[in-house]
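Before we start, here is the structure in question, set down as structure tokens.
Missing here: one protein chain of the complex. Every other protein chain is in place.
Moving on to chain A:
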Amino acid sequence: MKKLMNYLILSAVSFVMISCSKNDNNPVANNVSLHFNNTFKDKTIVLGGATSTDASVNTSEKDQVHRLSELKYVISNIRLVKADGTEIPYNVNDLDKGATVVNQAKPASLDYLLTNIPVGEYRQLKFGLGVKQEINTLDQVRFPVFYEAAGANDTDMMWQWATGYRFTKIEGFYGVENIAFKIHTGSTLNGTGGQPETYTQGVDAYRDITLNLTTTAFVGNNTPKIKIKADFDKLLSGRTKISLTAKNATTPSKHSGMEAMEIFVNNIGGDGKEDKTGMFSVESVEND
């Protein structure tokens, strides 16, 4: 009996040891990091004011030079899709844990770490440009961290009047005279809890993005790094070719309202129907 007991203890101990070592070599989950490379075509954007000599200067298809002094956008509702089509949502209903403001002026904001992603082979990345309507309410009680981050003075990603977040804030200068432009986007939908049939008015500026990964991302012992390119050349030279003028260079404004805004949104975020990529593409996936 004593012998049997000893065997039992021994096997229990070895089982524990095996499980421990198993955890070390074969984790059930690991991290995936996202990096956002904001570019004009293939060149990473350097921000700058009207007189800056370093700022990246881009020329649109309509032959208009332009540069950016400010470049921010909200990413949320992130999902990774496995080879078999299974979607792994990443805190999609929690802005504090699943949303971020990408700000070209803050290098640290260009990287976003997804933690505890289940082991697997991933082929697609999905995310929202902006915040989906049901949680786009500036609810500080529910999401104090994101509220604080988005509302900070140097970030300013809120439309208080619409009780919603700014989804993009793109400012800069255009033309040889360096005329200022401000393209701000956000949703003004009014309805109940994300049910489209209850929306009686407003504009939907949220865009769901789907990107195929260039190579499979293996989450396991690896912590894949996905580099995403956001090509702001598309702002003026995407689906719709746009020249900035006094009429559309500030959105929303007395000259342009939201119609001009939607054209910009479709150029960078896709139309939400056929075009699910907009300005985004995957540059590389590093499985190291």
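Everything that follows uses one rule, which is that a residue touches a chain if its C-beta (ideal position, glycine included) is under 8 Å from a C-beta of that chain, and two chains touch if they have at least 3 such contacts; residues count from 1.
Quick note on the criterion: contacts and distances are computed from a predicted model.
Only one of "Cytochrome-c peroxidase", "Benzoylsuccinyl-CoA thiolase", "Pimeloyl-CoA dehydrogenase small subunit" or "Iron chelate uptake ABC transporter family permease subunit" fits the UniProt record of the hidden chain, and that name is "Cytochrome-c peroxidase".
Set against the missing chain, the residues A:26, A:44, A:190 or A:214 yield one that touches it, A:190.
The chain that is not drawn here is touched, among residues A:133, A:168, A:223 or A:250, by A:250. Looking at A:55, A:162, A:183 or A:282, the residue that reaches the missing chain in the full complex is A:162. Mapped onto chain A, contacts with the missing chain fall at residues 138-141, 144, 147, 151, 158, 160-163, 188, 190, 200-203, 250, 252-255, 257-259, 261-262.
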